[in-house]
Each structure stands twice: as C-alpha cells, then as structure tokens.
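Since the structure comes first, as structure tokens, the remarks are kept for the end.
A single protein chain has been omitted; all remaining protein chains appear in their positions.
The letters A, B and C name the chains in turn, as written, and every chain counts its residues from 1.
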Amino acid sequence: MDPSETIVGVMGPGGGATDKDKSTAYELGQKIAQHSWTLLTGGRSEGVMEASMKGAVEAGGTTIGILPGTSPAGMSDYVQIPIFTGMGHARNVINIHSSRLTFACGLGAGTSSEISLALKTGTPVILLRQSPDTITYYQQLSTTLLHPADDPDDAVAKAYRLL
Amino acid sequence: MDPSETIVGVMGPGGGATDKDKSTAYELGQKIAQHSWTLLTGGRSEGVMEASMKGAVEAGGTTIGILPGTSPAGMSDYVQIPIFTGMGHARNVINIHSSRLTFACGLGAGTSSEISLALKTGTPVILLRQSPDTITYYQQLSTTLLHPADDPDDAVAKAYRLL
Amino acid sequence: MDPSETIVGVMGPGGGATDKDKSTAYELGQKIAQHSWTLLTGGRSEGVMEASMKGAVEAGGTTIGILPGTSPAGMSDYVQIPIFTGMGHARNVINIHSSRLTFACGLGAGTSSEISLALKTGTPVILLRQSPDTITYYQQLSTTLLHPADDPDDAVAKAYRLL
Partner (left out) sequence: MDPSETIVGVMGPGGGATDKDKSTAYELGQKIAQHSWTLLTGGRSEGVMEASMKGAVEAGGTTIGILPGTSPAGMSDYVQIPIFTGMGHARNVINIHSSRLTFACGLGAGTSSEISLALKTGTPVILLRQSPDTITYYQQLSTTLLHPADDPDDAVAKAYRLL
C-alpha cells in the first residue's frame, strides 16, 4: 500500500466520548484499515481518537496523529506517524486540510469546529450516527458535502463512493 | 481608553452575509465602540467583518483585524491594527483566543468553526439573531457559554454583564 | 495617530537578554514611540520584549504583543493590545508578517528564527549592535534586506528611511 493514496480523518470527542462513540469508532477504524486507507486523527490517548486508531492498527492499518502539543505526553500508543504541531486547537485545521474526507463520530465542541472547517474548505463529511438536530444545523451550511450514515458499514460505503 | 482593557470579537460570514446581517453588524460595531471596547474581526473587506468595523470606526472606536494572508490585499479599510498571520483558517483560533467574548452575527461555515472553538476554549458567545435550529444545535455543546440575543442592544447589554 | 500606519517589530531574547540588551531595547522603544510608530513584540514579561515595550509606553506610544500562549500569564504589563495565538513558536511568523520592518536587538535562537523569517519574507531587518559574526552570517542570506546599526538613534534613522 502507498500510504499517500488515501488519507481519511476520523474526528470525535476525547474525554467526552460515550462508550457507544468509542465502540463505533473502533469498528470504523477497523473498516478504514480493511480498505487500505490511512487513518488520520488528533492523536490523543482518549475517546474517538484512541478507539479508531486502535481499531485501525489491530486490523493492520496505518495511523497518523496530528498532535496539539510538542511531545508524546498524552499521545495514543496507536499513533504510528506522530506530527507534533505545538499549535493547540489550530491543529484542527491541519486535520481537515490533510484528509480527503472526514468522518464525524460523536460530537463535542472540537468535533464541531472540525465539521465546520471541513464545510468551509470543501471537504466531504460523513456524519456517523449524528442526531437530527445536528444534521439539520449543518444542512444550513452545505447541501453537497454532508453524508449522514447509520453505522460504520454505511459510513465506509459512502466514503468509498466519494473517493 | 486603554485598548487592552476589553477586546471583543465579532464573527460572521464574509461573501455570504445578507443585507440584514450587515446592517445588524454595523449597528453592533457602533455600540461596541460606544462602550469603549476594542473590536476584533477576521479583517477582510466584506460581509460582517467589514460592516462591524465600519460601524466601530465611524463611532470613534478601535479595530483589530486578524488576517488570513500576509498582505493588505483583501483587507478592510476599517482595520486599524492589522495582524497578518499567513495561516489561512487557522487564524480563526487566534480570533477566539484573543477575544474576551465573541458575538456571532449571521452564519457561515467559518462562523460555525469560531462558535465551536469558543465553546471549546470557554469563551462566551452572544448568538445574535440566530435561528432556533442553530441555538438548539449549540445547546448540545454548552449550557453555560451561550447567550442568545434579539438585536444589537440586547447583545451588547448581555456582553456588558459578562465582562 | 492612526495605529495602522506603521507597525514595526522589535525582536530579541527573553530570559537570555543582557543588561545592555535591555537598556538598548528600552531606548529603542522610546524612539519608536517618538516617531509615532506602533511597536510589536512577542509580548512576554522579560528581556527585550518587556524593555522595549516599557520604553514605548513611557514615551506615550502604542504596543502590540503577539503571545505564544492563550492567557495573560507571563505577559508583560506593557502590552496594550494582546493577541493570544496559542501557537507557541509559530507566533514568530506572525510577528514578522505583521511588521513593516523589524529591529533585532540582542540575539538568541528565537531572535535568530525571526531574522531568518524576515529575510525569507522580504521584511527589512535593522541589526542593532550585532556581532561581526552575526552580520557575516546573514550577509550570506540577503544583500538587500540587512541594515546594521550602531545604536538606537542610528537604528531608528535607518528605519525612517526604509518606511
């Protein structure tokens, strides 16, 4: 596999992730690896970031972590390619620019900033198991870039058609 | 006036701003200046950025523009203190970190990223004339930082109590 | 004074500044204010940043601080317009993009990065009391942007001709 071929992002809450968010993210990470896509996340050792990278690594995939800090403290053990930005939340912009498309799994304020930045920059977003209120909100902002999905299989199938 | 005392942000769409967004932003900028607060925006020569800074300058206020580029091309004439970041959308993060609170006037994907980053960083947001769908969405993300307001007078009164 | 007219940077070491660096920076800050230029620095409460802003403020000038962090901790009391980037050393790039020209007073690794970025972006640099080794080094990188100066009077006179 040439890892440059397809990098996809998975965005979602860290400390605020629910058990359901994490199990969904783990399964999503597995399926991303099975498609030979490289998984990019914010790289921290909690929540959707950690769970999706664990899934990808355990399925033999490649993972990139775009870290807010300058050192491995707080980094997930499942990051294979760590990029240390030292730029705090500004690294969210890099997450989006570097992903061919992004999955939003769970919701927090950071995730919300990343969905918004994706729509701003023309990056497709797969809204995985998001609430009707969330979908309604983002439909105000884009009619073409949003792709609601019911589960990881559906999400990955929709991504496949977009890539 | 010591300009360091109170810097407040006004966030809103550029090219996508409606006439109503712009007239509201103009009035908001005037009232911000009348309170001797310094107005910070994304600094470009269109939409809510331009209109709010025009209001502030015409009312004798001070304006800061945090520009995405490296030169004055596309900058509003109403920016008094231009900060050139050369960082594109990552400057949205600086807008939020540098504002004691922020007003969201109108809505676009960039504005949405800034509201989200404000909630992420604990910065109060005055949601000025936002739709019920928008308010409902953000109430999922914060119960304490959101302050819906009906018009510039109400928005500024709410800001005054927060500062 | 319209503060947008001329923003000039003063770059120099923080904790590593010598007493001579600081007294030179103080005098330089005074002269910058006397020319009605706005002074931009990295904004921290030590070394050349602190001393130059103290000089400017005591001479009635305006100061901008581009801070590496997200809060006033460690910020100089002489910053009038604080911009919080949360981007660590990446704020050095903003310092340079936002200054019409920059003075280098004293030398440390951060200062060195800023002189280099100035040459990279075509920003004139006044090398104030720099060593022959330093001047020789930078002359490898630019023949047109470097202006060695012997003291604050000479530095400001050279800046005046460039603006």
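Here is the rule we go by: contacts are C-beta pairs under 8 Å (C-beta built on N, C-alpha and C of every residue); 3 or more make two chains touch, one makes a residue touch a chain.
Remember, it's a predicted structure, so these values are computed and weren't measured experimentally.
Displayed chains that the missing chain touches over the full complex: A, B, C (touch as defined at the top).
The hidden chain makes contact, of the residues B:31, B:44, B:89 or B:147, with B:89. Contact with the undisplayed chain is limited, among A:33, A:79 or A:155, to A:79.
Within the set A:11, A:28, A:48 or A:64, the residue that contacts the chain not displayed is A:64. By the touch criterion stated above, the residues of chain B touching the omitted chain are 70, 86-90. Contact between chain A and the unshown chain involves residues 2-4, 7, 38, 62, 64, 66, 70, 79-87, 90, 93-94, 97-98, 121. In the full complex, chain C contacts the hidden chain through residues 87-90, 92-94, 107-110, 112-113, 115-117, 119-121, 131, 133-134, 136-137, 140-142.
One rule holds for everything that comes next: only the chains that are shown with their structure count from here on.
Put simply, the C-alpha centre of chain A and that of chain B have 29 angstrom between them. Under the contact definition stated at the top, the residues of chain A that touch 2 or more other chains are 87-90.
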